[in-house]
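Got a structure for you, questions after.
Here the complex is missing a single protein chain, while all its other protein chains stay put.
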Amino acid sequence: MSGSETSGTGADGPRASDTGGFARSGHDRVVSDDAATSEWVAVPHEEMNLRAYRAATVAFVVAVAGGLLAAAAYWTSETQTLLGVGLALALGGIGFGLVSWAKYLDLDEHVVQQREPLRPTAAERDELTGQVEMTQQTVGRRKLLVGLLGGSFASLAIGFVGPIGSLGPRPRGERDRTGWVAGRRLVTLDGQPVALSSGVFDQLATVFPDGMIGRDDSQVVLLRLREELLSASTIEQGALDGWVAYSKICTHAGCSVGLFGVDDREPDVVRQLVCPCHQSVFDPTDGARPVGGPAPRSLPQLSLGVDDEGFLVANGDFDRPVGPITWDEG
Amino acid sequence: MALARFLPKQRPRLLRRAEPVDRRRGLVERYVESVTGRTGGNTFLTKSLRKVFPSHFSFLWGELALYSFIVLLVTGTYLTLFYEGSQEMRTYTGSYEALQGQEVSAAFDSVMRISHDVKGGLLIRQMHHWSALLFMGAIALHMARVFFTGAFRRPRDMNWSVGLTLLVLSLAAGFTGYSLPDDLLSGTGLRITNGIILAIPFVGERLAYLIFGGEWPGTDIIGRLYPVHILLIPAAIVGLLAVHLGLVWRQKHTQFRGPGRTESNVVGERVWPSFAMKSIGLLFLTAGVLTAMGAIFEINPVWLYGPYDTAAATSLAQPDWYIGFLEGSVRLVPPWEIRVGGYVINTLVFSGILIPSIIFGGLYLAPTIERRLTGDVGDHHLLDRPRDAPNRTAIGAASITFVAILFLGGAQDVVARTVNLSVGHVTSVLQFGLILAPPIAFVIARWVCISLRDRLGPERTERRVPIERAADGGYHIPHDHIEDWMVAGGAAPGHFDDISPRESVRSGAATTDADGHDADDVAGDADDDGAGDGAGDGAGDADDDVDSENAVGR
Partner (left out) sequence: MLGLPIAAAGLFTAVALLSPSAPGASAAPATPPEQEVEQGSEQAGVDEPVDGRRLFETQCSSCHGLDARGVDDRGPTLEPEGGASTDFVLRTGRMPLAAPGIQARRGPVRYDEAEIVALVEYVASIGSGPDVPEVDIAGADVSNGGELYRLNCAACHVSSGAGAPIGGGRSAPNLQLATSTEIAEAILVGPGSMPVFGEFDDDEIADVAAYIEVALQDAETTSASRFGGAGPVAEGLAAWILALLPLVALTRWIGQAKDGRDHPLEPDGDVDDDAQLDDLAHPIDDDEEEMAPS
C-alpha cells in the first residue's frame, strides 16, 4: 500500500472513467483524513425526500405532544400507563423525526476512506525494540531493585488477603447441625404443634422446630401417608403412624421442595415430592429417594416420636447435612 | 394539503462546503473553537466527523445494546435514589394491601415503595428491567452477527475478547440486579447460586461463606450485591465499552464485500451528519420502545412473588431469560456424582461450572480455533456472508442449537405446560436433543451454506468468476474461468469493453473482493491465502487496482 492514501486512486481515476463506465460510480467519493480535502456532496433530489420531510414534521409534533401529555399525566393520578406512553411518544417521536430528517437530507452516500495499516512498519518495530532494550539496560540493570520491587508487590498482595478473610467466617460445621434435637416439637408457621392423631391421609405441612420458626436449615416437610404405602426402611428411619418428615431443602441446589403430588389412579399410585426449581422428584414413601430430575441424593429424613401430650416431636437431628452436597461430604 | 406551506419552497442546496473562515461565527462554532483551540482537538474532531461507517442494518445491533445500556444507566440512577440495599427486617406498611403487616427486608420494602408509592416509580423500574432484557438480546444478536460474518478474526480478535468480557459483565449485572429486590424469585436464585458455589471442589464451602458472610442465607448478601450492581460492574462495563468502541474507531468498521470495497478501504457514510443523525435517532427510538414497554407491560411483579422466605417456593421459578442457559444446564444434567477418595464431585460441578466454562471458553477461543483450523493468520476487514464460510457457520449453528436447547431446558416446565406433556418426558427429549441436535444442525447448516453458495445466476457469481487486469490496462476473465462466466450468463469472453458494463460492474469488482489477496497488498502481510474456509474457491488473481478504480479519484 502506498503511503499516501489518496494518490493511488487519484492516478487511476481518469482512466477508470474511460473504461466503458466500469468504475463510474455516481456517489463514490474518496475522503482522506486530511481535513483540507473536505467536501460535501449534493445528491439528486427525489420524491422520497418530501415524504421524509413530512414524516419528520409529524414525528416532532408527536414528540412535543407526547412530552406535554407526560407532564399532564404526572399531575393527574395516571402515572403508570399515561406518563409512560407520553414519554414513549416524546422519545420515539424524536428518534423517528431524526431518522426521517436524515433521510430527507438524502445523505446516503458512498464514501471511500482508506484504512491505515495497523501492523507496524519495520522502522516502527525497530524503534520499539530499541526502547525495550534501552529500558533493560537502564532500569533493568539493577537486578536487586527489580527483584525487591517485585517482592514488595507480592507481599502487598498477601497483605490484602487478611481483610478479604473478614468477609465471612470459616465454616465450622454449621451445616452439619440444624435446630432439631430429641424431643423438640414440630410446629407450623403459626406455632401450632401437630397432634399425632390429627392428620387425615395425604396431608402436607411445612413445619419448624418449636421456637425456631422460619429457621432455614431446619425447615421440614411433614406428610401423612397411608402406612401400607411406606417402605420398611422408611418406617425404620422414623416414620410414625403414617407421618413422615423430610428436610425441605433440596439436595440438588437447595430450593424448598414444596410440591407434593398425589395420584391414586391405577396403576400408578404415586406420592411424589417435587422441587419446583429444577424438577427433582423424590418418593416420600421410600425415604424420599430421588426418582427423577437432577437431585443425586435423597432428602434427609427426620425421625419422629410423640410426646406425652400426643404431639409430634423429633427424635434427634438429621443423620447427615441438609441441602446441597459439598466437596467433602463423601 | 395544508402541510405544503411548510415544505421548502425550492430545491434545497442541501449541503455546502465550509464557508470561508472569516464570516460571522455562530455560537456553536465559537464554543467548539474555544475548546479545540485549547486542546488541539481540531484535527481529531474533524477527522472524527469525517470518519466513514459502512452502512448495513446488522451493524446497528451493537448500538442497540449501547443504547439500552444508556437507558439502564439513566433509569438505574433514578432507582438508586429510593432503593435500600439492606436485609434489615421491618414491617411492611405501604399501600399494597395484600402484604401489609408482613415482615420484609428493607430491600424488598424499598422496591415495593418504588412500585406502589413513588409516583412514576413503577414505570422507571419496569423500564429498567425491560432494558436489561433488551440489552442482553441486542448483545446476543450483535455477537451472532460478528461471529457469522467472520468479523472476530484478526485484527478484531482482540475486540472479540473485550466484547465477550462485556457480555460476562452484563450477565453479572443482570443477575445481581435480579437479586436485589429480595423477593421470592431472587432469593431462590441466590439460593441456587449458593448451592453451586458450595459444590466447587476444594474451596466451595469457604468461598460460599466469604461471599454470603456465613451460612446461608445470612444477612449480608443483598448489601454486598448492591455496590457490585450499581458501581463495580457498571464502571467496568463503561471502561471496557470505551475500549470496545475505541478499537472500532481505531481499526475502522468491517464491511461486506461489494463493488469498490476492498480490504484496504471503508465504503459508507460519514459520521456527520448522516450516520450521527440516524444513530442518535436510534437512541431515541430504543428509549421510546423501552418506555412503552415499561408503561404497558408488567414485568417482575415482586408483590406477587412476595418477600423471600427460605421455606417458601413457587413453580415457574426461572431466572431472567439470559441466565436461562445456565438454568437449563442445571435442570438437564443428570444426577451425576463422582466420588474421589473421601470427596464428591457433585452434579452441580458439571452443570453449574463445567458447561458454562465450556461455552465461554469456546467463545473466547473462537478466533484461535478458527486460525488453527484454517491456517489463516491474515488481517480481515471484509466480511464473509455466512454461506461463504460453511464450516464456521455450521459450527455457529451447532453451538446456538446447543445453547437454545439449554434455554428450553431452563423453561422445561413452561414447555411441558404449553405442549401438555409430562415434565419428565420433556426433560428426556431435551437431554437427548442436547447431544443429538447440534451435529444435525451442523450438517444442515453446512448443506444450506454450500447449496446457497453454489447456486448459479447472474447475481450470484461473485465468487466464481474472477477478472484480471492485463498489462495494457484492459480487463479480462482468466482463461480457466470462462466457462463459469458463460454459465453465469456472461457475454462472450474477451476484454471488458466487449462485455455488457452492467455485468462487469457486479461480477468484476465483487470477485476481486472475494479472494483474500487484497489484504496482502494492503498490510504488506504474509500469506493470506485460504481466507476463511470458504474463500478457497475464489481463485483468480485480482489486484486491488480494480477496486481503486471504483472510487473516483481526484
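Letters A and B mark the chains in the order given here, with residues in each chain numbered from 1 onward.
By our rule, a contact is a pair of C-beta atoms (placed from the backbone, for glycine too) under 8 Å apart; a residue touches a chain by one contact, two chains touch by 3 or more.
Everything numeric here is computed off the predicted structure, so don't read it as measured data.
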Options B:N42, B:S161, B:Q251 or B:S315, residue touching the unrepresented chain: B:S315
Sole contact to the chain not displayed, among B:I197, B:A295 or B:L383: B:A295
Omitted-chain contact residue, chosen from B:S55, B:N346 or B:T374: B:S55
Option from B:A208, B:I221 or B:L285 whose C-beta touches the chain left out: B:L285
Touching residues on chain B - with respect to the absent chain: 13, 16-17, 55-61, 63-64, 96-102, 122, 126, 129-130, 133-134, 137-138, 141, 184-185, 258-260, 278, 281-282, 285-286, 289-290, 293, 295-301, 303-306, 309, 311-322, 324, 411, 413-414, 416-418, 420-425, 501-502, 505, 550, 552-554
Footprint left on chain A by the chain that the document does not show: 13-14, 16-17, 20-30, 37, 39-44, 46, 48, 55, 78, 80-81, 99, 106, 108-110, 188-190, 192, 194, 198-206, 223-224, 256, 258-266, 268, 270, 272, 274, 276, 279, 281, 292
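Just so it is clear, only the chains that are shown with their structure count from here on.
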Contact footprint of chain B on chain A as seen in their complex: 1, 6, 8-17, 19-25, 28-31, 33, 35, 37-43, 45, 50, 53-54, 57, 74, 79-85, 87-99, 101-102, 105-119, 164-165, 167-171, 174-175, 206, 208, 214, 216-217, 219, 248, 252-259, 275-281, 290, 292-297, 323-330
